[in-house]
Each structure stands twice: as C-alpha cells, then as structure tokens.
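Yeah, one chain of the complex is gone here, protein chain that is, but the others are all in their spots.
Labels run A, B, C and D following the written order; every chain starts at residue 1.
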Amino acid sequence: MMKDIAIKAGYTLISLFVITNYGLLLGGTMARVRAKVQGRIGQPVWQPYIDIIKNNVLRTGISHGVMFYLGPVFRLAGGLGTYLFIPAVYGSLVFANFAFSGDLLLVMYFIFFGQLGMALGAGQSGHPYSPIGVARGLAQMSAFEVPFALSVIAIAAQYQTLSVTEFVALQQGGILNWIVFTNPLATIAAMISFLGMSMGNPFSIVIAPQEIPIGPPTEMQSSFLGMLQTNRAIFNGAKLVLFMNLYFGGATSVLSMVVKTFLIYLYTVIVGASFPRFRADQSIRFFLGIPTLIGIAAVVVQMI
Amino acid sequence: MITQLLIILGAALILVGFWGVLTRKHIVKIIISFSILDTGIHLIMVGIGYIKDGSAPIIDQEMPVSRLAGNVVDPIPSALVLTAIVIGVAVTALMLSYAVQLYTFYKTVSIEQIKELKW
Amino acid sequence: MVSPLYILGIGLGIAFLLPLFEKLGKKIPRIITLITLMVFTLIAVSWVVMISGAVDKFPVIFNTIGFKAPFAISLQVGLIEALVLVMINTAALLSGLFLSLRKDSHWEGKQIVLFLTLVIGVNGLVLTRDLFNLFVFLEIVSISMYALIASNDEKHAYEAGFKYLIAGSIASAFYLIGVIYLYRFTGTLFIDQIVAMDLAALQATHPGLVFAIALIMLGLLIELKPFPSNGWAIDAYEASDPAVSAMISAVGASGVVFAFYKISSLFPPEMAEIVVASGAVTFVFSQLVGLRQKRVRRMLGYSSVGQIGIIVMIIGLQRILKIDDAQMIMSSAIILLGNHIFSKAGLFWLSDIFDQEQLRRVRRRPLMIVLFGVFLGSLAGLPPFPAFWAKWRMITVLAESDKLFLIIIILLGSLFEAGYLFRWFTTLLRDESDPGDIHEEQIPEDIPVSSSQTGVVSSTRALAALAENAGSVVEELPVLSVEDPTAAEKRNPVVLAVVAISSVIVIAAGVLLGAEFLRASNELLLLIPVAVLTAGILFDLLHLPHRIHLILAMAGISFYSYRILMGLDGIYLVFGILFLTGSLIQMISLYVKKSLHFGLIPMITALILSLGNLLISTTRLGFFFSWEMMTVLSSLLILRGRKASGAGLRYLLFSLGGAYSMLIGLMLYPDFSLLLQGVRDVSTPPVLAVFLISIGAMVKMGSLGLHIWLPGAYAEAENEISSLLSSVVSKAGLFLLFVTSSLYLIPLLPSGNIPVSVLLGWIGAFTALAGAFFALFQEDIKYTLAYSSMGQVGYMLLAFSLMTHLGWVTSLYMAVTHLLFKALLFLAVAGVLYRTKTRMMYQMGGLIKRMPISFITVLLSIIALSGVPPLTGFGGKWLLYTALIEKGWYLQAGVAMFASAIAFLYLFRLIHVIFLGQLKDEHRAMKEAPIGFLIPQVVGMIVIMLFSMYPSLLIGPLQRAVTPFFSESIIWEGYTVFSTLGYWNGNAVMYVTIGVFIFPLAWLLLMQRKHTRMVEQFNIVFAAERPDRPETTHFGYNFFAHYRRALGMYLTPWATRWWTGVVTLTDSLGGTMRRIYTGNGQTYAFQIILYGTVLLLLLRGGF
Amino acid sequence: MRTQLQQVSTRFSITLIDELAPERDDLLFVQVEKDQAVPFLTWLQELAGYTHLVFFTAVDFIEEGYFQLTYMVHDYSTHQDLAVLLKLDREDPVVESIHHLWPHAATYQQEMYEMYGIEFPGSPRLHDDFVLEGWDDLPPMRRDFDTRQYSEDTYFPRGGRKSRDTAEYMKEQLYPGEAETW
Partner (left out) sequence: MKKDEMNEQIAQIDKAMRLGNEGLSDDQKAYFCDQRPERIDPYHGILERFANWARAESLWILGFGTGCGAIELRPLMTSRYDMYRYGIQPRPTPRQAGVFVIGGYASVKTMKRIVRSYEQMQGPKFVLGLGSCTINGGMYWDSYNTINRLDHYIPVDIYIAGCMPRPEALLAGFNRLKEMIKAGQCDGMNSYAENFDWYKKNQKQIIKHWNMPDYNW
C-alpha cells in the first residue's frame, strides 16, 4: 500500500515536472512566435524561467491578508489539480495521473477551484481593479462555458461516456477516429470557447494592462507572482492536454502530445495576434451567439 | 266578476306603484307610491279570498266543514290583509320619518341628490 | 322540552315592558335584555342537548292556540333549527354585551327595544312554518333593522336606511303577492302541507304556481342581497354603527337565510338551479368588487354579501343533489353560516374598536393581531377554522357530483376574498417604514466623494448618511411593550374580551370539527400544530420568558421528530430528516434574540410540526390540511418582517392559489389518498389533475413563472425565517412531487405523446437559469440568496422530473445538501446583517478580518453551492449531468451548466463584496457574529466536510430510499461511484486536492519566510494616487454591469408583468363592476325589479 | 458688431482698442472698467450672442502696477471673437467672479488665484489646490516672484552648470570662427 502510494507520488512528480517545463517552454516559444508575427526577434525562449526565478528571489513582499496569501496557492492548486485529473498520455503509467478518481465533469468543475481562489486572493487586496478584472473574467468564463459545455455534452452523448481516458481510447486507430472528424460541430464550438479560455486576444479584456493594470493580480508580486506564472504554464498545459484528449485523439507518447498541444496553442496565438480586443459585454454576446448555436446544433445532431 | 275587477284594479295599482317608485324623484312621492303599491297588493289579497255570493266564514250546522270549500268567503286573506295593512302603515310611517330626517340632513327631497354612499 | 313559544312570548313581553324598566334605572333594561338573551341561548342549547340525545323523535312541531295547521301557526324545532338558534342567540348575546360594554355606549331606550325585537323576529323566522307568519317576522326583523341602522343618527345612516327601506318594501311586496297566490292555489300557508302536495299536478291545473313560488323566493332572495341588486345593503353595512352592522350581518341575515332554506323545499329543480346560479354569481362577483374596496366596513359588507351568496348557492344545490349529498352539503352550509356569524360580527366589532382607539396600525398589539387573524382566517376559509372544513366537505360533494365549474367558482371567490381580507390585515399590521409593496432596492443618492483636504468633513457626512440608511433597514421587530401612551387611555379590555369570546368560539368549533373530520382516518395527530400554536400564543400573551419557551418548543419538536421518524422509511425518512432535523438545528439561532418576539416561537414550532405532519398524513384531507397549515403559518411568519407586508400578501395569495389548484387536482383524483398510503399501482390520473397538483407543488418551489412571490418573501422576512423558508419549507413542494410521482409516470400531454414530466424538467432547467440570473443583479444580499434558492430548487425539479433512479438520487441529494449550505449561508449572512445593520452588499466589505468564522462558513458553502470540487456540491452536479445525459436530456444539461456557471458568478460576488475589499469605517469596531449563529454553522461545516470526504455516507442511504422505485443505476466500488458514463471518487479527489494545495503552500512559506510585510487596506497601488475613502475604493455596486449590458434586454420580468397584468385586470374588472352601485336609491329599486324580472323570465325558459 | 459695441459704449463705459488686432477682422479688443465688467459680460452673453468663454487669463504688468485680465468670448453665429480687457490694481487684486455666467470660469479663476493671487469672491473651489499642491510662497506667476532664486533655494542645484545664449552657442558650434563675419 505504502509502496503504491510512493510510486504514484513519484510518477506524479515526474508528470508535473514534465508539464511544468513544457508549459514554460511553450510560453517562451509562443512569445517568440508572437514576436515574429510583429517582425521582432523577441525574448529568449527561456525568459519565463528567468522571470519566475527573479520573482521568487525578490527581497521584499507585500501581503494583504490570509486570503491574499492563499490566493496564489489556490490558483496553483487548481492548475495542478486540473492537470492531475487528466490523463496526459494515453497508455502511459507515468502520465496517467489521477484520472481514476474523476471524469470529465470533475475536470470541468475543478477549473473553477483555482479561479475562485485567485479571485478571493485578488479580492482581499482591497484594490478595486482586481474585482473589476475578476468580474470581467468570470462573466466571460460563464459565457464561454456554454459552447464548451454543449460540445462536451454532444461528444458525451455520442460516445456515451464522460471518462477522459475512454474518450482517448475510443479515438485510437486512425486519424479519422478523432472527434474533430467524427463530430466537427462540437469541435468547432469547443475550439472557439478555447480561445476565451486561454484569454488571449480578442478575449483579453480581463487583464487589460493599461486600463485596469493587469486586472486580478494587480497587487500580486514577488513569489506570489512567481507562483501565478508557474501556474500559467501548468494550467495552460492542462487545458491543452484536455482539448487534445477530447478532440484530437489524445496522445500515445510524450512526443505526439508535444506536437499536438503545440499546434493547438499555435492556433490561439495566431488568432490572438490577428484580432483586436472585445469588450466584456461584446465577448459575452459573442459566445452566447454563434458558438452556442453551433454547440446546440452539435447536441441536436446527437438527439436525432 | 267583481273578483276579477278587484284583481285587475289591484294589479293596476301595483303597476302604478312600481311606476311611481321608479320614476318619481321626490321621496315623499316615492313613499306615496309604495302606499299605492301596498294598496294594490291588499286589493288582490282581498280579491283572491272573495267568493261571489259566498257566505261568511262561520262554521255551524248550515255550513259544515265538508261544504266549506267554494261556498264561504275565505277568511284567511281577510285576516292577512289586516295584518298587512298594519305592517304597511308601520313601514310607511318609518319611511316618512326617514324622509323628514333626510331632509334635515340633506336639505333636499330629491332622491337623486341623496347618494353620497356608493361603490 | 321548553316550548319555543316561550321565546317569542318572553321576548315580546320584555320588549314592551322595557320602557317601563327604564324608569327604574338607566342600566336596568340592558341587564334585563342581556338576561333575556342568555335565556334564549340557554333554551336553544337545551334543545340541542335534547335533540342530540334522541334524533329520531325530532323535529317537533308546536302549534299555537291549540289548533293544528293550517288553522293555527305552527313552530318547528329540529336539530338544524336548534343549532341555528344557538348560534344566532349567542351572537346576539355577544352583540348585546359588546353594545353595553363599549365606551361611550348609547345603548339604551328604543335601541334596546329594537334590538330585542330584531332578535325575536329572527327567532321567529327560524321557528315558524307558516308562510304568512314568516312574512310577519320578516317585517318585524326588517322594521327593527331599518330603525337600528339609523340609530347612530348620522347622515349617511339615514341615507342607507332609506335605501334599505325601499329595497325591503319591494321585496316584501314580491313576497306578499307570491304568498297570496300560493295560498290561492294550494289553500294553505303551512309549508309542510304544501310540500306534501303533488306540486307537479297542481302546476298542471294552476300554471301560475311556479310564478307564485318564484315571487316568494324572489322576495326572500332580495332580502339576501344577490349581486347585482345589493347596493343598498352594502350602503347599510357601511354607514351604520359597526355593532349594528354586525347584528344585521350576523343575526338578521342568518335568520333570512334560514327562512330561505325553509321555503327552498318548495322549489322545483329549475328554480333551484337559478338559485345556485344567483348564489354563485353573488359570491364571486361580490368578492371581485370587494377587491377594489378601500373602506373597511364596505369591504366587510361585500364579504358578508359574498358569504351569504355561497350559502344561498348551497341551499339551491341541496335541492338538486341526491339526498345524502344534500344533507352533507347542508351541514357544510350550517358550518359556514356559524363561521360567518361569529367571524363577521367579530370583524365588525374589531373595526369599531379600531375606530374608537383611532388605531391605524396594530403591529404592537398582540392580542388584537391574534383576534384579527383568527377572524380573517376563518372568513377566508383557512385551516383550522370551521369554514375550511365546510368548504372541504362542500367541494368533496361537488366533486363527487361532477360540478367542477362550481368548485372553480368557489375557490376563485375564496381567493379574491382572502386577497382583500389579508390586504386589510397586512395594511394594519405593517410598520411605518413599510412601503406596502416589495420595495425596489434603495440606493443612497450618491456615495460621498471627497477631496483629500475636505476628507474629514465629508467622511462624517458620509457616516451620517450611511448610518441613516442603515437605521432604516434594521431588521429586528421592536420590543412589543413599547407603545404610544395615548393609545392606552382609549383601551377597553372588556370589549376586547367579548370579541375574544367570539374568536374562542370560532377556534373551538374549528378544532372540534377538525377532530370530527380527521377522526375518520385516524389522523387526529395532525391537529397538534393547532394545539401547539394556541398554547404557544397563550404563553406569549402571558409573557413567559422566551428562552424557556424556546427550549420547551425544541424539546417538543425533538420528541415529536423522534416519534415520527421512527415510523418512517425510504423517501419519507429522507424528507423527515430534512424537514425536522434541518429546522431544529436552525432554531438554535433563535436563542440569540434578546427579547420576546410575539408569536415567533409558537408559529415556527407549529410550522415545523405541520411539515412533519405532511409525512404522516394518509388521506387527501389530512395532507391538504397540513399543507394549508404550513402555508398559512409560513406567510404569517413572513409578515413579521418589517417591510414584508407586500411580500407576505403575495406569498399568501400565491400559496393559496397553488393550494386551491392542488385541491381541485386532489378532487379530480380520489386515489390520491392511496398514494399517501404508499400504494404505488394506482389508476391513471387525468392529465388535468396532474397539472393542477404540480402547480401546487411548483408554487411552493417557486418555479419560473410562479416565482414572483419568492424573492420578496425570503428577503423581507426576518433572517432566521428566511433561512428556514428557503432551506426547508421550499422542499415541501419537492416532497409533494415525490409522493405523487406515480402521477407523472404515465400521463401524456394532450397535444402528443410528451410526458408531463418533460415539461416539468424544462421548467426546472429554466428556473435554475432564471434564478441564477436574477440573483446576479441584486444588490440586496437577501434577494440574492432568495433567487439563489429559487435556482437551486429548479435543479431539484429538473432532476426529479427525469424519473430515473439517478435523477431521483440527485434530486434528494441536492435537497439535502442544499439544506445544509443554504442554511449555513443564511445563518452566516444573518450574523453579518445582525452586526452591520444593512442589507446592501456594497455597503459592507472587508469583513474577513472582523468575522473570520462567518467568512469560512460562507466560503465553504459557496464552494459547495457552486459545485466546485472537492466539496459536496460537486457530487450533486456530477450526479445531475450524468443523469441528464443518461436520460438523453442534452439541452437541459446545457441549460443547467450555464445556470451553474452564472451561480458561480453571483456567489463570488456575494463573498467578495461582503468579506473582501475595503473595510468601512463604521465596521471597524465590529465583532464576530453571536455564538448562537456560529454553533449551527460549525455543525453544518463539519457535516459538509464529512459528506465531501465520504459521499457514500449520503448517497448510499438515498440510493436505498429510491431503490424500491427504480432499479439501481450507480455502483460503488470502494469510494468510487460508477455510472454508465463516468465515475467519481470523492475521497481521492479530496486527498489529491489537499496534496496539491499543501505543495504550493509549503513552497510559498519557504520562499516568503521573511520580509513579507502585512499591510493595511489603503496600501494599494492606486494609479500612483492614494485612495480617499473605503466607500469609493470598494468595487461592489453593479458588479456584473457588463452582463446586464450584454443580456439585460432578455431579463425583462415577464412573469412579474404577466401577474401584474392579471391583478390589474381583476382589479379593474372589480372597479368596473362596482360602477353599478350608483348610490341612487331609485336605481337600486330598478335593479331589484329588473333582477326579479330577469329571474322570472329565466324560470319561464326565456322571453 | 463694432456699431453694436459703440452703441453700448457709454452704457458700460467701454472703449474699443483698435490697434491691438490689426491682422484679423473677426477679433475685437475692448477695454472695460472693473465695476462694469460683469454687467458687460452678462450683456454679451445674454443679448449680444457671445455665448462661449474661450479663455480667461491674466498678465502681470508689474511696471504699470496692474494685472490685465482678458476675457475672450466667442459668438458662434458670426464667429466673432471679442477680447474684453480689464485692468486690475496689483495692490488690490479682487474682482467679481463670473462663474455664474460660465461655470467653467471657476477653473480659470482657481488657476489665477493660485498663480497670481487674484481673488474672485464667491467662486467655487477657489482656494483649493489647482496645480501646485501645498504652495506656500508668493504666487509664482507674479513677476516679483524670483523663480530662479526659489529654485536655487529649494531644488539642490547641481554645480558646474554653464548657461549659454542659444543663438550664439549654436553659431559657434555650427560655424566656428565665422561668428564675427556673419
């Protein structure tokens, strides 16, 4: 028993280590990509590491209270948890994580855990910009959840399962088994809401840097900020892995995972680089418009 | 014949009474109309009980109980009429005293102007 | 056996001698009259006692002068006469007492004579069997009434009296003509003889016979004030002395009603139908017109007319129905009559007392409130008063003879009546600060903004403004003993005692009848709440220490719960624990109350017991009785709130509407009792019944469209009560659904093969969504929570209507967990409100440092409520979606997900705006909530954590409870629960969450172990400026403005508009109707004659 | 316009100053006495159509011993500008406020109070800080205030600074040696 737990813990650490580094490098790479789009050279690929290190070795820090202190912890716990409840690589023991203890619904709701903690931490800072950012973020989130939820329901109805592992299993055996091909409508709805989920342009109103300086984490600094940056990498990785598992056939090896998630992320970066920003109410209306209709269509197709 | 006449007269008086109640504005005239109405009713009552050529409703050897029907004037309507007249008088008196009071309060005898209570 | 002649003889004798007695002393006639009335009453009582000993020997006929009818006038005493006389004479006695005891009483001389004459006349009306004698007594009654009306010597009284005279004269003219012709055709005036004749044969020889009977009927009917020719009567009720009005309404009208009943045996069936129609029209339209009425006595007049109308209707009906039914329904008429006599008289008296004491509000007069409530409740037919039982019986009979339309009429009229009566109640009860209807949130004109230089000045101004604002929203009721000293001088407790006797009679009659009705099904236990309520109110009136009272109550409830929970199993047990244990824990917080809150504890206790009774009732009647008790008690509890008059009224009316709808449903579906007894294979119910019953349930649950009572009721009630209502009482609807679930299994909508349950499911889904959206835009925290409850109950409805094993488990699971965290939330918020004295969220902020435990409670409960893992709420969501997808309700699942996302939004706003952000100056010195609030919170938190760690603890029993109905759909493997779609291991999730939480926390502690400075609330980066005031720095108002901008146009309150439209329509209908009451006596005369003509023509079958 | 002004010149005791605006024909200058300024401006705003206050400023003529206030008003219908000049004694710098005519004049007046110390009794927020927060010296725009001295006293001047005449210095830099012949 103890041995099992120890092995599991070891595997978990390996898995986390991989996803953290991957997430950070992915972030750096994508910054490079964005720079190329703008005709710049861009920051070094390892810049995220330096930033995190710098933030962690700052000499001073400010805390506004217990919730403020715990906010980033919640956030990172949310990111880690989300990742840990998704099997990252199909068939791999190391990267199976804790997918046995909960299915897709758990993952979808666990995302809220970090959001809530972060929002609470930001709230305790007493800074008005934080809740403004949170309010925007939450509002936008509730909007993009709709097409995503519909899409998930559609594929759950199609495959009669909610287990992520099973989704991946059912997509094995050829590229045409991927849900992106078997249920394109659901995939489109989900991929549009993925844009909102990754909070890049055109849905970046939440962190509008000039208007409400960086939004929720406006008071976060030093190791708090470092923690948030770490989470950004992990959480991004988790989301990418989730979408890969759900719509793009999952991954049977770390390599295929890297390739697929890279491409999915690239898509959001390209969209982000080419569009201006929506206002919060505009993005709500956007998500509840066409993408929701697509989602409903995907569901209705399953019902007939 | 006379019975019919009485009844027709009574009916006519009733109609006159109703007409008066419904059309006169003066409250005393309305009260008079009620009296007329009452009189009409009384006439009918009497008319109903009356039997032409009937004898007085006294039961004796001449008029055993078995022959009563159709041969004597029915005494009950007459008794009723008496009661009714008494009641009618009482009501009329009450109405008139009301009329007096109404006049002292409203300074009018027109029923159309005594309508502060409504809805 | 005392001969009835004595009554008449003594009465007349005394009446004539009274002027002589007056010479002996002013007070003597009063005493003599009262003694006489007492003698009358005693005689009547002795008859009742004798008759009930030997029913078969009666009725006895007494002849005057020694002759038999038709040569002499005969009087009859039967059970029914004796009963009516007891009631009438008691009422007259009370009336006499009232008249002689009240302050500035002018009850002497002629008035006493008239009064006595009236009573004798009424006694005669009841006793006599002779048509002409009836006329004489009628005239005696009328003349004494005409004279009594004007006894207060007021202008309007004379006007009304004259109109009454006109109408009465026309009526007696009709009657007299009818009598004389009837005599002509039949040769007798003795009713029994005429009845014995073969009227049909007689009709053949004398075609005018029907006409004669009709004229008699018409004469009496007009005396009974049928709509629309009753303007004169209502004028009289309004204008005369209230005590006289009470006499006219209670004594006079009752006599005439009985006379009408007597001659009803002459009616041929078609005439009876006309009478029924006339009665029904009178009932429903008088109540409709009453709705618009603002003057109290006139309103009571309409109510009287309506009540008499329904009795007239019954009298007509008993001629049409079968013998058994006729007797049944007649008994209900007698009960209704008695109910009417005592409660209407009581109300008239009360209105007199209000006038005397110049009371505009009775909020601080507990006894007055109790009396008032008793009379209103009994008039409106609420349990446990006699009218409730009477109406139940009547409706049962009507349902058995398929007279659905009449049932609807009766219930509609009752609803109108309850509407205006309780509007009066709420108006009198309401606080000075109460706007009368649900108020829009009050936002201070502007939050003071100041420059830093003038900061001090404007901050004090801001403080003053906020304090003022806070003062106006303080929740607690004032201590009852504080009151206006001048009012005390005008008090007259003796008079109130007379009124109290009347109310005691009503209550006692109600309880006795209840016992009689419920004994048949061995459900006497159901009356316990009434007993508890009465006893508790007495305790409160005696000013017993409220904490002792509370402990007694809680002990009683515990004992009761123990007893009934032992006998329950399955779903019943689940709901039993939900209702009883859930409320018991919440009662702890009542301990915080510092002073006696009149009626609070008894009403809560009775409410909880009624909820428990729902579980053990086995018949339709028992269930409906408990349901109504619960409704009435909860609306009374709501009305205790300071600004709750509008909300309470709305709640009462919606609940009554729902209950009536349910009642019709129950009537359409007699097998309902079987359902309650646990029989599952019952006959297929009609779809209409299913609909109506589910409307009853959905009103209670506040489903979309029927929800508009909900926010105000939950928000404006006192905090503890809101908590109880939203976490426990709202589940009663769910319970009803579960009990009647067999109803939904088969019935299909008429338009196709869609089951009713699908419709319910959609309603549930949209209720969840709408509730969440409404909650999103509230500034008032209690409104937020109220709408949140609405949404949550929507989920339960959705899950229930799945009609699958998993769906039901979900629904029950959500019910239990919702009880937990909504109670926690309400309690925590109650603590916050208790300290902050404001309900507007944006006026709070930064309270986390002042109230950490409350914060943790709220945090836990919002995590649970929004379904975020690892807490127990996620289980509900997981079950729900799994169940929905398994069943194939995909779109509903989408709606539910959207709703849950929105729920997350408002919950975050709740916790943020209250506990985070900037602490306000006025809250700087605040303390944690009182311990009474904290204990239940801590208990609840422990339970939540337990269920989160080990979900099987909760889901297991629920699964077993549902298993008898469906086959199992989820499997446990260790701590993991498997459905056909997915799996969930609450235990492992908890451990993983704790693990991933501890890891970063340790990292942070390591990195931040030194030089992290705790700073104060203004040490923020404020665009290189410094904040000036916490108020201007706290972001809390209109939090989700962009959502409003994006979707605001879809949030038009359609339901509110629709119901406002309905109310306006009804109101204006009433307003239009009452235009016929022009006030002109001549018009009234015309109406009477026209009415007579129309009735006669109808009788002839047309023109 | 000119004729209109001439008509009321005696009424408000104003004098037209023609020499000040030779280049534009839509701009007039007019001199007004201190006690007639507000009546005249009221007349301009309400009757003459000058509905817009373009600016309101002051100049310190220390040599002549007065502040010259300039009310610049504009007529939108004719697009005429009118500058109303007012001479204000430096020793008694108090003048009637015009915030009741143009609410935004309060801001100009606040600024003038801060910079020149001119009082406008009744003007809102007049004594609140405008640009200078907590200034406690002479109003800085008065010409008797020595700004250089103040700067040297207050702001820790860094030594070694050389000031040059810009034109000379640039000539020297760009055309060395030609300075004399140029």
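Methods note: a contact is a pair of C-beta atoms (placed from the backbone, for glycine too) under 8 Å apart; a residue touches a chain by one contact, two chains touch by 3 or more.
Nothing here was measured: the structure is a model prediction, and the numbers come from that model.
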{"item": "Chains in view touching the one left out", "value": "A, C, D"}
{"item": "Per the touch definition above, residue among C:V281, C:A326, C:A497 or C:V1021 touching the missing chain", "value": "C:V1021"}
{"item": "Which residue of D:L20, D:I62, D:V94 or D:V131 touches the chain not shown here", "value": "D:V131"}
{"item": "Chain not shown: contacting residue from A:M220, A:A280 or A:V299", "value": "A:M220"}
{"item": "Residues of chain C (touch criterion as defined above) contacting the omitted chain", "value": "452-453, 455-456, 459, 921, 924, 1011, 1013-1019, 1021, 1024-1027, 1030"}
{"item": "Touch residues of chain D, complete complex, unshown partner", "value": "129, 131-136, 140, 145, 147-148, 150-152, 154-158, 161"}
{"item": "Touching residues on chain A - with respect to the absent chain", "value": "31, 35, 38-44, 47, 50-51, 53-54, 57-62, 209-210, 213-214, 218-222, 225"}
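Convention: only the chains that are shown with their structure count from here on.
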{"item": "Where chain B and chain D are represented by their mean Cα positions, the distance between them in whole Å", "value": "106"}
{"item": "Rounded Å distance between chain A and chain D, as computed from the means of their C-alpha atoms", "value": "61"}
{"item": "Complex contact set, residues of chain A against chain C", "value": "56, 59-67, 69-70, 72-74, 76-77, 80-81, 84-85, 98, 100-106, 109-110, 112-113, 116, 119-120, 123-129, 131-132, 134-136, 138-139, 141-143, 145-146, 149-150, 153-154, 156-157, 160-163, 213, 218-219, 222-224, 226-227, 279-282, 284-285, 288, 295-296, 299-300, 302-303"}
{"item": "Residue ranges of chain C touching chain B (in the complex, touch as defined)", "value": "132, 135-136, 139, 143, 146-147, 150, 155-156, 158-162, 165-166, 168-170, 172-173, 176-177, 179-181, 183-184, 187, 189, 231, 235, 238-239, 293, 1074-1075, 1077-1082, 1085-1086, 1089"}
{"item": "Residue numbers on chain C that touch chain A, as the complex places them", "value": "846, 848-849, 859, 863, 866-869, 874, 877-878, 881-882, 885, 888, 890-891, 893-894, 897-898, 901-902, 904-905, 908-909, 911-912, 916-918, 976, 980-985, 987-989, 992-993, 996-997, 999-1001, 1003-1004, 1007-1008, 1011-1015, 1017-1023, 1033-1036, 1039-1040, 1042-1043, 1045-1047"}
